[in-house]
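One chain of protein is taken out of this complex; the other chains stay put.
Our next item is chain A:
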Amino acid sequence: MEIGLTINGTERSADVPAATLLVDMLRDELGLTGTHIGCDTSQCGACNVLLDGKVVKSCTLLAAQAVGTQVTTIEGLADGDMLHPMQAAFKAEHGLQCGFCTPGMVMAGLEIVRRHGTQVTAEQVTHDLEGNLCRCTGYINIVKAIVTGARAMGETVDA
């Protein structure tokens, strides 16, 4: 079936079987491999994308369920060479080691700012990261990165 949706501001489409997951359409049909498949069992959050601005697991959503929506993937965050403040914060705070979970963590970070605002606390971040697994870092620097990214997003808005 023909699936049409807007990805990172650009209208895209693909002709795929109805059983195609959104993550597989992004990666295999559209070449957007920044969205990762970690567990494929809805637990790890590596496949997180924004669907109409809200974070969802793209491994637990049919591409057909996203028809007509606005999808934002990790590729859609940077402005040319300028990293999004949340991405820059992960770099500055060393919020990653192997990097596999990072795209999903950044997307979860954006959801945390959407829900709690740019003055979010480390405790709120820790609570709201319960659907994202990282097997390297122990999460300390990831929490720091999201707090730093949130503050930076506040400054960007205020500027």
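Please note the rule applied: contacts are C-beta pairs under 8 Å (C-beta built on N, C-alpha and C of every residue); 3 or more make two chains touch, one makes a residue touch a chain; residues count from 1.
Here is the rule we use: contacts and distances are computed from a predicted model.
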Name under which UniProt lists the unshown chain, selected from "ABC-2 family transporter protein", "AAA family ATPase", "Carbon-monoxide dehydrogenase medium subunit" or "Tetratricopeptide repeat protein": "Carbon-monoxide dehydrogenase medium subunit"
Touch criterion as defined above, residue of A:M1, A:A78, A:C98 or A:I140 at the omitted chain: A:M1
Selected residue (touches chain absent from view) among A:L5, A:L30, A:A108 or A:V147: A:A108
In chain A, positions touching the absent partner: 1, 17-19, 21, 40-42, 45, 48, 51, 54-57, 60-62, 64-65, 108, 111-112, 115, 128, 130-132
